[in-house]
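The complex appears here without one of its protein chains, the remainder shown in place.
The chains carry the letters A and B, assigned in the order they are written, with residues numbered from 1 in each.
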Amino acid sequence: MSSLLAVRNLTTRFHTHEGVVHAVSGVSFDLEKGEILGIVGESGCGKSVTMLSVLRLIPDPPGKIEAGEVCFGGRDLLRLTEPEMERVRGAEIAMIFQDPMTSLNPTLPIGFQIAEALRLHLGLGKRPAADRAAELLTVVGIPKARDRLGDYPHQFSGGMRQRVMIAMALSCHPQLLIADEPTTALDVTVQAQIIDLVQRLQAQLGMTVIWITHDLGVVARLVQRVMVMYAGHVVEDAPVEGLYASPGHPYTVGLLGSLPRRTKGGRTGLTSIPGQPPGLVAPGPGCPFAPRCRLMTARCLDENPALESVAAGHQVACWERGRMEGVWDGV
Amino acid sequence: MTELQVGSAERAAAGESLWRSAWRTLRHHPAGMMGLVGFSLVLLLVVLAPVVTPGDPTSMNLGHLLEPPSRLHLFGTDDLGRDILTRVLWGGRESLRVALIAVVVAAIGGVSLGLTAGYFGGRADSILMRLVDVLLAFPTILLVLSIVAALGPNLGTVLIAIGLSFIPNVARFVRGTVLVTKNCEYITAAHLLGATHTYVMLTQILPNILAPLIIYSTLGLGSAIMLTAGLSYLGLGAQPPSPEWGAMLNYGRDYLRDAWWMSVFPGLAIFACVLFINLLGDGLRDAMDPKLRV
Partner (left out) sequence: MVSDKCGTGSKVLLSVRGLKRHFPIFHGLLRQQVGSIKAVDGVSFDVYCGETLGLVGESGCGKTTIGRTILQLYPPTAGEVRFDGVNLTRLKGRNLRRMRRRMQMIFQDPYASLNPRMTVGGIVAAPLKIHGVMRGREAARRVAELLELVGLNPGFVNRYPHEFSGGQRQRIGIARALALQPDFIVCDEPIAALDVSIQAQVVNLLQELQARFTLTYLFIAHDLSMVRHISDRVAVMYLGKIVEQTEREELYEHPLHPYTQALLSAVPICDPVIERQRQRIILEGDVPSPANPPAGCNFQTRCWLAMDVCREKEPDFRDVGGEHWVACYRVG
């Protein structure tokens, strides 16, 4: 079983005036070739910072990847030099972001921007690069692609711009596509189009995808495996059916409970998680979720649990995971 | 009722306003603190001039003409035997008084204009801003000279002239701030609550102007001091025997080779004052920069 990406104990901290922010603490996971992994969590949980750390895009200062290993294609990405890393980004691992407007240069036509990656990484000439760019735009579903090569980003709608981003990301046939909340800012019908597109492309090209989101609905639709993050830690890692059917971590249960479920008849109150997500400066030694957890014990406050297996391919980081049987009654 | 916030066990203390957090940041800003301390010192000396200085700025001591700095006369004496140190300190009262009042006049005038124009927009905005543009088109010196010519050369005229010449700049930037603030949702919320325009302008918008206004005024103070001194140097401001710094500079010009202390010390005073004010202004700007706020 060869993983495409194996992350071990990744730890990233930011050194600010207010203190040291523990953005990512000891994150480990494996990614198989062709898999779609979803990373789920609320704001501040570290899901974006984890992926930016993998790609070594963390600004230093104030950020610093303090520990860990990121094995990709037989090499540890954290040990590569910057020029070697530049060859990896775009060509082997591509990333798309939430706001295409800031990822695209508003002063350059998009044909130019797509062709740029092609010229840099594949060394294509001007004409072949333009041809390939038009091809890519057609693949991602932009009508009259050739005519639109000369258009500027502001001439495209939000959904179209995201498609352009995907086209750019795919241009050099990366093995891994990381999508950081790409549909969060889009309307629901446009989101459906983009998810549909990614699913088709993934099937066609056999791409491996990491999809970061806070939307548990998108996760249910698209991904095969889910990693739930909280305050910089991975708290649960499970196949998607297993996560929704029998979530193992109290935080996951709380998240699923916060969602409005289809209740026929009366409206029941949503089960909310009391309190606020923790600050990331000077965290205590215990489980980060303990202060808000209904199952909290003394041990939870003193020791941070590691991920342990509760079922096939399903891992949970919780001392009280034995008590989680039957807690979740599903829909 | 609904669950109270986890952490309500924290002391519900007074919150940290902009001023307090600005002070906290300023304390760690070396240039700003130097400016603050330096300017405070100057201010203190100037205010306490009657107490600190020996004698009176105009008292002549014909036995000690043109003496270089010594223990008795720290800054030396001038051609009429007057103690330069005394004159510098008393002169500071003149310069700073004029500059401060001019800046206050400019602030009041500029805020009224800018707030009205920015808030109401439309016709009022167009008319007021065209007025401002006309004033801005005059070079400051020309504007000031015209006013002085009309009202006669004395410190009072200089005060009015400087104040008036600063108003357009203040109005411009206040209007800009108001335009940005006007569109914020909490202003919409205030309107929805049934607030009148007056209430919104005074209670909601004005506090948001205060911080940039203070920074602007601090830096403006430096300019005002320079202008006051400059005009007095040209003979258009303070008239003899006033110990105003610019006037002293001018007066000492003829003696520059033999009694350099007559011009150098007032000059240094101007320099130190403006330097400290500018440092303080920079420090304040960094301390109150909204980007640094949480």
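A few comments on the model shown:
Note that contacts are C-beta pairs under 8 Å (C-beta built on N, C-alpha and C of every residue); 3 or more make two chains touch, one makes a residue touch a chain.
Predicted, not measured: the structure shown is a model, and the values here were computed from it.
In the complete complex, the hidden chain is touched by one of B:45, B:80 or B:190, namely B:190.
Checked against the hidden chain, the listed residues A:128, A:277 or A:291 yield one contact partner: A:277. Checked against the full complex, the one of A:86, A:99 or A:215 touching the unshown chain is A:215. The omitted chain makes contact with chain B at the following residues, 1-5, 8, 11-18, 184-186, 188-196, 199, 203-204, 207-208, 293-294. Hidden from this view is one chain, which touches chain A at 42-43, 157-160, 187-193, 195-196, 214-218, 220-221, 240-241, 244, 254-262, 264, 267, 269-274, 276-277, 331.
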